[in-house]
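One protein chain is absent from this view; the other protein chains keep their places.
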Amino acid sequence: MTTSTSTMPIFKRRESDARSYCRGFDTVFTSARNAEMTDAQGRTYIDFLAGCSSLNYGHNDPDMKAALVDYIMDDGVAHGLDMHTGAKGAFIETFETHILKPRSMDHKLMFVGPTGANAVEAAIKIARKSTGRTNVIAFTNGFHGVTQGALAATGNSYHRGGAGAPLSGVTRLPYDGYMGKDVDTADLLEQMLLDASSGLDAPAAILLETVQGEGGLNAASGPWVRRIAELAKKHGALLIIDDIQAGCGRTGSFFSFDDMDVQPDIVTMAKSLSGFGLPMGLVLVRADHDVMGPAEHNGTFRGNNHAFVTARVAIEKFWSNDTLKTDIKRRAKLIEDGLKTIADMVPGAYLKGRGMMRGVDVGSGDLAGAICAEAFENGLIVETSGPNDEVVKILAPLTIEDGTLAKGLDILIQAAAAKTETTKIAAE
Amino acid sequence: MTTSTSTMPIFKRRESDARSYCRGFDTVFTSARNAEMTDAQGRTYIDFLAGCSSLNYGHNDPDMKAALVDYIMDDGVAHGLDMHTGAKGAFIETFETHILKPRSMDHKLMFVGPTGANAVEAAIKIARKSTGRTNVIAFTNGFHGVTQGALAATGNSYHRGGAGAPLSGVTRLPYDGYMGKDVDTADLLEQMLLDASSGLDAPAAILLETVQGEGGLNAASGPWVRRIAELAKKHGALLIIDDIQAGCGRTGSFFSFDDMDVQPDIVTMAKSLSGFGLPMGLVLVRADHDVMGPAEHNGTFRGNNHAFVTARVAIEKFWSNDTLKTDIKRRAKLIEDGLKTIADMVPGAYLKGRGMMRGVDVGSGDLAGAICAEAFENGLIVETSGPNDEVVKILAPLTIEDGTLAKGLDILIQAAAAKTETTKIAAE
Amino acid sequence: MTTSTSTMPIFKRRESDARSYCRGFDTVFTSARNAEMTDAQGRTYIDFLAGCSSLNYGHNDPDMKAALVDYIMDDGVAHGLDMHTGAKGAFIETFETHILKPRSMDHKLMFVGPTGANAVEAAIKIARKSTGRTNVIAFTNGFHGVTQGALAATGNSYHRGGAGAPLSGVTRLPYDGYMGKDVDTADLLEQMLLDASSGLDAPAAILLETVQGEGGLNAASGPWVRRIAELAKKHGALLIIDDIQAGCGRTGSFFSFDDMDVQPDIVTMAKSLSGFGLPMGLVLVRADHDVMGPAEHNGTFRGNNHAFVTARVAIEKFWSNDTLKTDIKRRAKLIEDGLKTIADMVPGAYLKGRGMMRGVDVGSGDLAGAICAEAFENGLIVETSGPNDEVVKILAPLTIEDGTLAKGLDILIQAAAAKTETTKIAAE
Partner (left out) sequence: MTTSTSTMPIFKRRESDARSYCRGFDTVFTSARNAEMTDAQGRTYIDFLAGCSSLNYGHNDPDMKAALVDYIMDDGVAHGLDMHTGAKGAFIETFETHILKPRSMDHKLMFVGPTGANAVEAAIKIARKSTGRTNVIAFTNGFHGVTQGALAATGNSYHRGGAGAPLSGVTRLPYDGYMGKDVDTADLLEQMLLDASSGLDAPAAILLETVQGEGGLNAASGPWVRRIAELAKKHGALLIIDDIQAGCGRTGSFFSFDDMDVQPDIVTMAKSLSGFGLPMGLVLVRADHDVMGPAEHNGTFRGNNHAFVTARVAIEKFWSNDTLKTDIKRRAKLIEDGLKTIADMVPGAYLKGRGMMRGVDVGSGDLAGAICAEAFENGLIVETSGPNDEVVKILAPLTIEDGTLAKGLDILIQAAAAKTETTKIAAE
């Protein structure tokens, strides 16, 4: 690979060492369309990362693009704090019509600072204020962001260490499946909730992802999530589902919990919500827990009007009928087949995740990393996940053309073959 | 005012009660240009709020707008996580050329989640990691955001109460002028730092705004800031200047501390950085404190490429020569004169702030609120500030046309006259 | 019962509502000898509470009493801060000879404020300072005291609630047996320690009781404790065994872990250490973790010289040969037989604890309370334990005469019979 020579030296000279993805994908990208990105040398890459699930509808969707350009050309309000704007009103109406009403959700929309972490921070504050309690239950391998409140709920030790100070206010419990197939970890939660001497302080909230995107694509079962929801309700805690990475269609339906027969008290959203990759954060909160006073959780960029424009188009285009859901189902099968091929190459490897949030645990971070690096050499952007980066994770745009998906899977399978072959040879 | 009848009911029905600015400015805005906003009824308002200093260059600057539309039309990368993009590289180069180099700053650029709060969270984490200490010194009336780490440093009790849990890790000390003219509050800081039994834990950082935008436009003197900087250095703490609201020209120069002969270890930026009101956050950190590892402080929207495009244009257009600085100086004088007229109407009232970050303390939140409400009736968007909202605050775009500025000041003066007259009559 | 009329009104008038044991045992005690207490009316009670295991050698042991009176008569130093005294030196030498040397323990003696809670606070501080970590792992149903640091490690929600503020710095995990017989809870600990994304911060210490005295007489198995010890060692955490209630012979040997083949890094002691019921606290810490500097953990009453005098006699009299151990074994069997008789009366009841730290779980706090109240009417002091006070707990002096023990057990059995009969009748 010769792209590194073309990388502008300005990044090395002036960008903080905290930069990360650019290290693994060491080129300068300039343009992108649906599932493909092009760099300054004109080379095109298939994108199986999709902004970590922020580009579920691909790059530069033409309809969103047109609407956004029109809005800008008309001097539409770009920044209006949290004042009413036409763009905001139109988004809320669309969201109500296509998302909330069909699900009989009475939730209010609370626009927060345009990041997922901000949505999680707000959700935790709402739960604490609404219940008068402080303890938040979060799970092993959960990832909820790196600002102090969200980071306390995040499991990853590398990120936690970045705090430089102890994190508090969160009790950690084992996620579904963490103790093996024979143990229902909800039993432990229930016992600790019932036991007046367990040391578990009465929780303000139980916070979970239905699929742990950063934690290794662990997918909770519907019954487990439903039981957690019941325990939350019974013990006066709010159920917060962090749908930042798993939401917006990633698992096959708009919300990741659509088929689980639960109604969370709070849902956090960000990433693909704007549809176009623009920063946007949102908290959905049941009307009776909508307890934050005016500006009590404030912020300058609550309400990114450009994002409202594209988000509205995204909902209308993709969630007013079932076309996308059908597409996802078909593509998910293709991905599953591809990953099974890889799993067959690595003893002990197994598939993880669900919908188009899938991966294969190849048992070691070194191997997974090598496969991804090899794939990038061959024109595919794909990343690892999991506590030890041992999962090769596919987060392709939901809108990826079937042919491009097949091509990307081929590259990945070849990369896996090359690296497992290498490993075998080295071992011999 | 009849605008309320035209407000779309969707907001009331579905937007969280946490919404705030829309309550005082109860109409639906649709378009905006430089210092004027237009609502759905076609009514135009002069904007003395400017997105709380997020729109220093006005709404929809034509050069930024053109560059942004071109970028979108060319399918420029909208979202690329923190991968290298051409837009990012160009921004960094421009920022280095026009901002860092002329000031001999060796700082690195750390792109963080696109909010000011995220920049503050990152800054605190950097300071803690770099020093191995946890205590952060912040000041009375400081405002740094409402996520848990930033909120601990924020003074406002209403926002602090929103946490629903005790906040820790911050020691609060009196800001410049807090104890009256005869007491240099830096003396107290110094004594506590020197005293092994003061109870002040060795600080990781001292965090301050040079002008407290939300805290009532208190402006610290240069000598005080310099002394704090020296104390920080002597005692091994990092000096963090939160320039989110006061930066980007608001006080007359790019950084609010440009004339103070201090070089902060860390500067936090957001609000007007993108130039166009798009979400963007940035931490400037001296190279030797650039200690965060790859992705240690991560986030999906680090690197809003649309914002990079407009931010580059903003720097090039406004900070490659002294035109804007000259304009600010002239306009600041107009504002000062206008505010003096108001101050003369209210016994005990006095001016606050500096540059184009000015206000008048009218002694009561009720009066200040009444003035702003009256002004809005007459076509001016203007807000209050301070612990009891007792300061009428002007944050007009730096680029406001002189005529528009004069017109806005007239509306404000008339509003003040009407409300002080009312008060007098009521008192008689 | 008519004793309440004899209770001095001064207690009700002036003693805080925080008083507790005096409510269940509502009389005024004046004198006591070995296993019997006498009240102001001259009524004598058998003592199956023994100061919650603070009077393992009974009340007013004649040898300790004689030595103490001699010491006082000779104007022995009563209070000497932590200066060297003859009484202290003699105690340490005796403790070294009969306790430490036979076990090849290199531990240092750190005299702390004369309470168990203070010993736990010191132990936690030592672990944090020695490891540079802050997280302490404690277990469900653990009880370690009610000062802020110790209370964070205590599981009981009533006591935790008394803090009036969130408690932090402790991770709670399930104790041995908490998840039923089929789950080894050490597996969960191990997995979380190995998993870089479990959210379990690297622990400074693992803190446990081998038998949970307040938590319901749950007894950990030797293999479980040994495995915890191994995990602590492997992962750089200190093992703290809180032997405050279970130590000093209560389970059959001087330390409760004597037969478990583990050597804790830190042991906390109090309660029966002085032998005479006098306040005394002690931390045993391995020499290489003896990291507290001079007075870094200080306190006025470190070193209660009267307690040193009686503690020395206690060690010499009871731990220089095996007589007491033999006695405990025999008495423990008598207690076990008596409790089995009670267990047979209550469907589902079962025995808990080990050694002379035994009880019977009768399934409900109401029934257990009723049995204890009935027993007190008939001259027996006995208390409940457990998260819902559902365990009738026997903590008789280890030195109780066999006849007195039998008599006390008879009273308890009769009380259980009466109350279970009542329950049956009521149920019919």
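Side notes on the structure shown:
Per-chain numbering from 1; labels A, B and C assigned in written order.
By definition in this document, a contact is a pair of C-beta atoms (placed from the backbone, for glycine too) under 8 Å apart; a residue touches a chain by one contact, two chains touch by 3 or more.
All of these numbers come straight from a predicted model, not from anything done at the bench.
Across C:H98, C:R227, C:R250 or C:H297, the single residue that touches the chain missing here is C:H297.
Note on the undisplayed chain: of the listed residues C:H306, C:R331 or C:K393, the one touching it is C:H306.
Interface note: of C:V285, C:I371 or C:A396, the residue touching the hidden chain in the full complex is C:V285. Considering the full assembly, B:T154 is the residue among B:S54, B:S130, B:T154 or B:T251 that touches the omitted chain.
Within the entire complex, the positions of chain A that touch the omitted partner chain are 165-166. Contact residues of chain B toward the unshown chain are 134-135, 138-142, 154-158, 160, 166-172, 174, 178-179, 182-183, 187-188, 191-192, 195-202, 215-216, 386-388. Chain C residues in contact with the hidden partner, per the touch definition given at the top, are 7-8, 10-11, 13-23, 25-33, 37, 40, 49, 51-52, 54-55, 59-60, 65, 68-69, 72-86, 88-89, 92-93, 95-96, 100, 108-111, 113-118, 121, 124-125, 127-129, 132, 134, 145-150, 152, 158-159, 161-165, 168-169, 204, 270-271, 276-279, 283, 285, 290-301, 304, 306.
The working rule: only the chains that are shown with their structure count from here on.
Of all chains shown, A has the CA centroid lying nearest to the centroid of every protein CA atom. Chain B and chain C, compared by their mean Cα positions, are separated by 58 Å.
Centre-to-centre separation of chain A and chain B, using mean CA positions: 30 Å.
In this assembly, the C-alpha centroid of chain A lies 49 Å from the C-alpha centroid of chain C.
Residue positions 134, 158, 166, 168-169 of chain A are each in touch with at least two other chains.
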